[in-house]
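One chain of protein is taken out of this complex; the other chains stay put.
Which chain is which? They are A and B, in the order written, and residues in each are numbered from 1.
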Amino acid sequence: MRSTIALLTDFGWRDPYVGSMKAVIAARSEARIVDLGHDIDAGDVFGGAVFLAAVAPYFGRSTVVVAVVDPGVGTDRPIIVGEVGSALFLAPDNGLLTLLPIQSLRRVESSSLFLPEGSNTFHGRDRFAPVAAALAEGAPLESVGPLAEEMVRLPYSEPSYQEERAVGSVIAIDRFGNAVTDLEARRLRLDRTVKARVKNSTVDRIATNYQQLPSGPFLIVGSRGTIEISASGKSAAELLQIARFDRVELVWS
Amino acid sequence: MRSTIALLTDFGWRDPYVGSMKAVIAARSEARIVDLGHDIDAGDVFGGAVFLAAVAPYFGRSTVVVAVVDPGVGTDRPIIVGEVGSALFLAPDNGLLTLLPIQSLRRVESSSLFLPEGSNTFHGRDRFAPVAAALAEGAPLESVGPLAEEMVRLPYSEPSYQEERAVGSVIAIDRFGNAVTDLEARRLRLDRTVKARVKNSTVDRIATNYQQLPSGPFLIVGSRGTIEISASGKSAAELLQIARFDRVELVWS
Partner (left out) sequence: MRSTIALLTDFGWRDPYVGSMKAVIAARSEARIVDLGHDIDAGDVFGGAVFLAAVAPYFGRSTVVVAVVDPGVGTDRPIIVGEVGSALFLAPDNGLLTLLPIQSLRRVESSSLFLPEGSNTFHGRDRFAPVAAALAEGAPLESVGPLAEEMVRLPYSEPSYQEERAVGSVIAIDRFGNAVTDLEARRLRLDRTVKARVKNSTVDRIATNYQQLPSGPFLIVGSRGTIEISASGKSAAELLQIARFDRVELVWS
């Protein structure tokens, strides 16, 4: 038995979509149901992928993560399930799992696991939820469908790391206005003077906590182990007009 | 024992109201606690009723659903509990259960189940939560109070269906901008050319998924089994200036 079902969607909390998924799960499984979040922007598959990459390393016991950001619902896009450590990630095959270190992948095709007479417009309730419940209740992974070799991947360029220069991009702006990049601190020499260039600004101070440098923007190693551009008590993203996907260049001199 | 308590309120997440209800429930019951949503507009009883109607069919095991959209708290409006399938719906008697197929109905009057010295302004915490916990822990339904014959119903006109014409209304605008109507697809002939008139617009295309018709609005059978007016990747409600309660007329020619 997988003891936890964790939900990530772009359904928001106002509409009955999240509640409907939970009703189906509760009817079919004793698993603990936890909300990862439902406020991914509508249809923002990349935002969902970045979110999943942040939480995936921390699921240590058997868990089924159900991720539904699914503008293609009802088309012939498959549903897939990927194994990462001891967790399973159930998602539409639209790139949502792009940033995860998938160990094995299956297509979910066993329609006997779906709700009978399900809709064409809400697979979260009619397919994802009952499949997650079945897996949580001990259905063997093979029972959902055949192994898959490929899945859809979002176009995403890994950062490049050179001796005197590294180039990455902003992958998220968080609630606090931190501009989170994909530049991994362990691959950078942060003991030497470094300049970050983003948009028309240069940031050349490094902090070890958010209160150390009270005024102006600074670089900090964030909770993903990557460089963030931050400011104490205010939004660095607003301050420097940084948006997601902006290019960030680190230069050592 | 009822294993799940599911919460729907208009309390939002910023204030301590939802947390207070959960504290009371957690203190008195081992039940799984799940959030259906807390972002019903403040005092929007009809919005709550429409939400409940969407999730109600999916609670298959014993569940206590607690619905608190309760502008009349502290007046003499009763609290009621309605049975739908194997779930119980606990709510103020203000129309919140209007759209549910209630099988049996009771008034919740056993004040020994309430928190002692409860407030007059927060029955969610002081009455609904402890009653839900008691029911989840196995208190017999009869113990909450006497059978009731009637409950308050919101003024709501069922759609009308004729050979060449059907008339219903928009019951919700969802996060994606879909205008959800109450016109049930199984009562409509969707194989023939149909025109929907809403506000000053006419929509005459039918899609089977949200990406099929990339530009402009279309009709689609949504997750409630009813007609929705939608648009691919944008808000049909904004596009056509549709609001809740707008009349929708389907005409076959």
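Basically, contacts are C-beta pairs under 8 Å (C-beta built on N, C-alpha and C of every residue); 3 or more make two chains touch, one makes a residue touch a chain.
Predicted, not measured: the structure shown is a model, and the values here were computed from it.
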Quiz item: Taking the entire complex into account, which one of B:V18, B:L96, B:L219 or B:V248 touches the absent chain?
Solution: B:V18
Practice problem: Determine which one of B:G72, B:G85 or B:G225 touches the chain that has been left out. | Solution: B:G72
Quiz item: With respect to the chain omitted from the figure, which of A:S160, A:T193 or A:S223 is a touching residue?
Solution: A:S223
Quiz prompt | Options A:G37, A:G72 or A:G118, residue touching the unrepresented chain | solution = A:G37
Quiz prompt | Touching residues on chain A - with respect to the absent chain | solution = 3-4, 6, 8, 13, 32, 34-40, 50-52, 54-55, 58-61, 63, 172, 174-176, 208-212, 220-223, 225, 228, 233
Self-check item: Touching residues (missing chain, whole complex) on chain B
Solution: 11-20, 22-24, 26-28, 30, 32-33, 35, 42-43, 71-75, 119-122, 125-126
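Everything below uses one rule, namely that only the chains that are shown with their structure count from here on.
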Quiz item: So, what's the distance in Å between the C-alpha centres of chain B and chain A?
Solution: 30
